[in-house]
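Scroll down for the structure; my scribbles are underneath it.
All protein chains of the complex are present and in place, except for one that has been dropped.
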Amino acid sequence: MDLDLSDDQQLLRDTSARFIEDRCPLPHVRELAASADGVDPTYGRQAADLGWYSLLVDEEHGGGSVSGKSFADAAIVALERGRYLQPGAFVPGNVVAWALAHYGNDEQQAKVLPAVIAGERVATWAAADSSGSWEPGAGATVEPTGSGLRLAGAKGLVQDAHLAEWLLVTAASPTGLTQLLVPAGAPGVEIVRLDGLDITRRFCTVRFSGVELTPADVVGELGGAAAGIDREMQVAAVLTLAESIGAMDQDFTVALDYAKVRTAFGRPIGSFQAMKHMLADTSLLLESSKAIVTAAIEALDEEAENAAEVVSMAKAYVGDSAIELAQNCFQTFGGIGFTWEHDQHLYLRRLTADSSLYGEPAWHRERIWQLYGL
Amino acid sequence: MDLDLSDDQQLLRDTSARFIEDRCPLPHVRELAASADGVDPTYGRQAADLGWYSLLVDEEHGGGSVSGKSFADAAIVALERGRYLQPGAFVPGNVVAWALAHYGNDEQQAKVLPAVIAGERVATWAAADSSGSWEPGAGATVEPTGSGLRLAGAKGLVQDAHLAEWLLVTAASPTGLTQLLVPAGAPGVEIVRLDGLDITRRFCTVRFSGVELTPADVVGELGGAAAGIDREMQVAAVLTLAESIGAMDQDFTVALDYAKVRTAFGRPIGSFQAMKHMLADTSLLLESSKAIVTAAIEALDEEAENAAEVVSMAKAYVGDSAIELAQNCFQTFGGIGFTWEHDQHLYLRRLTADSSLYGEPAWHRERIWQLYGL
Amino acid sequence: MSANDLEEYRLTARKWLEGNLERRDPDVGPSLRGVDHKTVEGIALERVIQRKVFDAGYAGITWPTEYGGQSLTPAHEAVFNEESRPFRTADFGVAGGTTMGVCARTMLVHASPDFLRRHIPRILAGEELWVQFFSEPGAGSDLAGITTRATRDGEEWILSGSKIWSSGAYYADYGMCLSRTDWDVPKHRGLTWFGVKVDLPGVTVQPVREINGDAEFCQEFFDDVRLSEADVIGEVNRGWTVAQTMLVFERGGSDSGEVRPRPTRPKGLAPDLVALARRAGRDKEPYVRQQVARAHINDFAAAQLARRVGGLIRTGRGNPAGVASYGKLATGTFGALRARIGMEIGRGGALVWEPGQLDGMAPSVTYLNGRLGGIAGGTNEMQRNGIGERVLDLPREPSFDTNRPFNEVVRAAANWTGATGSA
Partner (left out) sequence: MSANDLEEYRLTARKWLEGNLERRDPDVGPSLRGVDHKTVEGIALERVIQRKVFDAGYAGITWPTEYGGQSLTPAHEAVFNEESRPFRTADFGVAGGTTMGVCARTMLVHASPDFLRRHIPRILAGEELWVQFFSEPGAGSDLAGITTRATRDGEEWILSGSKIWSSGAYYADYGMCLSRTDWDVPKHRGLTWFGVKVDLPGVTVQPVREINGDAEFCQEFFDDVRLSEADVIGEVNRGWTVAQTMLVFERGGSDSGEVRPRPTRPKGLAPDLVALARRAGRDKEPYVRQQVARAHINDFAAAQLARRVGGLIRTGRGNPAGVASYGKLATGTFGALRARIGMEIGRGGALVWEPGQLDGMAPSVTYLNGRLGGIAGGTNEMQRNGIGERVLDLPREPSFDTNRPFNEVVRAAANWTGATGSA
């Protein structure tokens, strides 16, 4: 997507692509989709060795980018992941790593962050409520008790919570938005595995029935997490966008090839103007999506003043474009796209899920007005 | 549009079509568009002789349908009018006639209604406010004074107010919605002629600066006009829909013919799949619009319980479809459609105006929820 | 035939039904999935019921006695249908409809008397269920472009190739199979239909798992399957004529222009979508309300369009197959839009559900099925061609496959350059 990769970035891309090809190509993705956990335990650790969970963390905390542009680097990995619909909580895991590096207390940074970066433990982010609202803190509240804090409510769309050691939970508190690093095994935490449209990933609902926590479990300031949560949403959105671009690119490439070789009425179907024009429009969706995601990545790397707006624009634009692209590819494949054995539906499922995760297009459109104070 | 016209209805259609062809074909429509008043004075009287303003009025009040289905009959006329973008306040004039026949007091029915039916005087309907809101009573209020009533505010999108003798004005009163038949020349009434996108019709803003009226000017009950205004909106919408269908049909017919004769790259452009498929989609818009408008007309003629819903569905559907049709026809014509001398822009202007008049699509979509009490 | 005769027929039928069939359980509604999944064991029970009906003379009421029918009038058939409605008659699922409504009817028009004597009585007796072996993995929109081949070998034919999208083939007895028997003539002229018993050596029937989880369709593989001359349906190399008859029956004779009843007024505002919006807590959000209303209005527009299309055919105002494409195209475009609106208003909450929670799963299943109307049974593109050329009379698409031998067409398509011969 980025037209000017450095040598180090190319290396990152190539090693990631080769790892995916060897370790988890689409046939294996299908196996995992049919498995109980949805991802195998060693995959995350091996991926971590390639740096997948350290790119957004500064060197001081044990991470490091390859180019100095950490989001550009992470997006390179995300794109390759998206291309072959990789499982695992890459996006929320990186959000947690980023959040702990920025806001975590010493103990969180010393004990949790290294395990996450090394892929030894899974940490995931619980930001939405179970209706799919991404309003900050939706679904959960935390209140001070005598000596500690009590967390209640439910969070939805928590990826791989069933495998997680820790959950970074956003919640409303009487003094404002708060983030908490909650051990997944803490008393009162109930994790419900869900089925879903996107069979290449696993999501859970996590219920908190008066979970007792201490101030040491707070990430950042109690009541002071608004800015952090906003930035984490941007991080999550941009990584998801990069994964979407990879999936869009691959889905389109396969559909385009099919239009060149499939014949009907004595011609390749891609020679029919109806098909050709649909594919041209689809290609425009893909190129403009790449362009706007590039802008979003740069906005984060440059800490642009209007980064939130640019990310929201990209998430809204690509959220709609990706679904249209996947639907157009489906139309290109015709009947074969209805068969389970064809990969088209996996891309449709994934891209449709990506469109809603970390804010659906309509939510981001409304948010742009709010960012302008309008 | 209606597939089963009676002999009498066919006669109505043919005489209306012939009148339009003789009296006001498109070149004359263009002349009128460039004139000060936008319509010539004798046209309305001659049209009235064909029954254009009497179809929605029962025989007791000097009117009469030709088939017993008054809306079907009026729609026949409206469709032929729309086909050649006829000027004049046919829609609001018929709304006033319908309203006076249903709710007018004896004097209104004896003095005003016959003049309207005969086309001797113009009466028009002032329902929207000047921002284009069609919420009942928008823009104007009427309050009791000692002996009479005082009307204040401004109404927008009042067609041919500059030619009108009477204005049927909807307004809010302390006791509810009210309709008033206001002489256009009454003190305090200011009529401002407007320019507009649709050059084939004229709209005005009408301002009321404390216009003094009497209870005899009320149409129906003071504060009791809610149901009447709702039904008048339905009448106005259905007649506008029928005019739109006529304009859509004609615009499409001309574009289709063009696609058959215009050649490029050694072929008629209509043989290119891109053009053929766009025209097929456009034809689907036209046929489905005809179908849904037919349902709306029937709902009014049969006084169906859900007539309001059906009319709103039709207005929303056709309001979007008509613009898409006109834009697709424009794309078919290519550059020639940008020239003033080509009629395409007149249809685009007209259909775009029709889409907003008497409630734009989004307004009617929201209204459907409200009709269900949701 | 007098009214008395019919009344007597009715009473006799009623008596027989009461004495021989069970009453239908009114509580058994349609299944939750789109298609009722049949099993071979279940079908065996249905065959027993059908046999009773056949033996009593109530199968093939209007069909020739020569082939096991009763040669009675459509009025008799209507009477029996009315009387038998409360009773538990045989339900062969989708293959039952194909057998009686499509295959047998097509056979009656085109097959030889020998063929009909051999198969129709068994069909009426519930001993033979037939499905279509028609579409192929490589030939969907271009049905006449099939490449399953049947080659003459002395008195026999050898069939090889593959068919797909045959509904219910996994429990059927026979497939009516279109194959290419002459490759040296234009594509419509070298086709022949065969009756293929599904348990013949070389026939493999596999269910096709669909993206929505169903597996009602099958794919068949023919590996040098030996057929006899007696298996030919219609004339050799005249199969396209047979196919056209079949397509008319497949459309359910909708070309007949019968008056459709007025579509029911909408029964509430898009109930599934309103429920979904409520579950998401979004039914008061203006944007959500816009989208739901859009879908509701499109539903109504499609219903009114169907009525109008019926009227156009009835009043002779359009090529029936052409104007029928309006309805299909509306379904194909509105369906995908509506499915997407469901996911949009359900947003994240519609992506996931607790295992087994059917209403949570519904928007996703609808979404996955959303493009079905735009592809199956004729793609949107085919409908647009049909409307463009048959209804709007637009100039034709250049044709590259109608005037030359099919084997040349195949070759030329693989080496496409876009060049047309200089004049």
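The chains carry the letters A, B and C, assigned in the order they are written, with residues numbered from 1 in each.
Convention: a contact is a pair of C-beta atoms (placed from the backbone, for glycine too) under 8 Å apart; a residue touches a chain by one contact, two chains touch by 3 or more.
On a predicted model such as this, the values are computed, not experimentally measured, just so you know.
K.L.:
I'd like to know which visible chains would be in contact with the absent chain if the whole complex were considered.
P.N.:
It touches the following shown chains in the full complex: A, B, C.
K.L.:
Can you tell me which of B:Trp166, B:Phe203, B:Phe252 or B:Trp369 touches the chain that was removed from the display?
P.N.:
From the options B:Trp166, B:Phe203, B:Phe252 or B:Trp369, the contact with the absent chain belongs to B:Phe203.
K.L.:
Please identify which residue in C:Trp183, C:Phe249 or C:Trp416 touches the non-displayed chain.
P.N.:
Missing-chain contact among the listed residues: C:Trp416.
K.L.:
When the complex is taken as a whole, what residues of subunit A touch the one chain not shown?
P.N.:
3-4, 256, 259-260, 267-268, 270-271, 273, 275-277, 279-281, 283-284, 287-288, 290-292, 294-295, 304, 306, 309-310, 313, 316-317, 362, 365-366, 368-369, 372, 374
K.L.:
In the complete complex, which positions of subunit B touch the hidden chain?
P.N.:
128, 130-134, 156-157, 192-198, 203, 205, 262-268, 271-272, 274-275, 323, 327, 330-331, 334-341, 344-345, 348-349, 352-353, 356-357, 360, 362-363
K.L.:
Since one chain isn't shown, list which residues of subunit C touch it in the complete complex.
P.N.:
Here the touching residues of subunit C are 285-287, 290, 395-400, 403-404, 408, 412, 416-423.
The rule is simple: only the chains that are shown with their structure count from here on.
K.L.:
Please name the chain that ends up farthest from subunit B once chain centres are defined by their CA atoms averaged.
P.N.:
A
K.L.:
Report the inter-centroid distance (CA atoms only) between subunit A and subunit B in whole Å.
P.N.:
Computed value for the inter-centroid distance: 52 Å.
K.L.:
So what's the Cα centroid distance for subunit B and subunit C, whole Å?
P.N.:
The computed centroid separation for subunit B versus subunit C comes out at 45 Å.
K.L.:
Could you put a whole-Å number on the gap between the CA centroids of subunit A and subunit C?
P.N.:
42
K.L.:
Indicate the residues of subunit C shared as contacts by at least two other chains.
P.N.:
If we look for residues of subunit C contacting two or more partner chains, we find 381, 384.
K.L.:
Would you pick out the residues of subunit A that each touch at least 2 other chains?
P.N.:
272, 274
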